[in-house]
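Pasting a structure below so you can have a look.
In this view, the complex is presented without one of its protein chains, the others remaining in place.
Up next is chain A:
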C-alpha cells in the first residue's frame, strides 16, 4: 500500500473498519450546519434585496407606494386568494430565520466547548470587523426585526399604525421627533451591512467556492451587496428626516 502522509499502518487498518459516513452524517456535521446557515442566509438576502427595492417606491409618492404595499397582499392572484402569497412568504422567511439562528447557536456552543481554557493574552483577531461581529450582530438584527414588525407591519409602536396607509406610517415613524427610532434603525441596518458582508462571502465559501479568483469575486460581491443594502435601506428614513419624503 502506497500511502501519502505518515500513518500507513493506521491508515490501512482504519480503511477496512471505517465505512463512509454517508449523507445523514454530512447533514449532522459542522459543514452541514454551515450549509443550513448558507442556504437560509442566501434566501433571507434575496428577500432583503426585494424588500429594499420595494421600499424605494416611496420616492414615487404616497399613492404609488400604498398601491405597491397593497399589491403585496395580492401576489399570485387570481391563482392564490388574497393574502395567501404573503403568508406563504412569511412562513418560509420565519423558517429560514429559525434555521439560521438554530445553526448559528449550535455552532457557537460547539466553538465554546472546543476551547474550554481561554488565552490569558488574546489580541483582537486579525480577521475583519464584520467576521468577528457575526454572532452579536445577528442577535441585534433579530431584535431589530421584532421592533420593525411591531412598527411597520403590525403598527403597535407606530404613531399612525394604519395598515391601509403604509406611506403615512413610514413618514410618521421616521419623523424628526422620533430620532431615537431612526438612530436604532440606522445602527441595525449598518449591523446588517456588516453581517451581509461576511455572511455572503462565507456562504459562498461554505457552498464550495474554492478558487483564489473566485474568493476575490466573492469578497467584492459581498461588499457590493452590503453597501447596496445599507444605502438602499437608509435612504428612506433619511429622506423622511430631511423632508424629501413627507
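As a working rule, a residue touches a chain if its C-beta (ideal position, glycine included) is under 8 Å from a C-beta of that chain, and two chains touch if they have at least 3 such contacts; residues count from 1.
Methods note: contacts and distances are computed from a predicted model.
In the listed set "3-isopropylmalate dehydratase", "ABC transporter ATP-binding protein", "Fumarate reductase iron-sulfur subunit" or "Hydantoinase/oxoprolinase", the entry agreeing with the UniProt name of the missing subunit chain is "Fumarate reductase iron-sulfur subunit". Annotation: of A:207, A:220 or A:242, A:207 touches the absent chain (contact as defined above). Panel shows chain A; residues 1-8, 10-11, 14-15, 18, 20-23, 25-27, 29-35, 107, 110-111, 113-123, 125-128, 131-132, 134, 198, 201-202, 205-212, 214-215 of it touch the chain omitted from the view.
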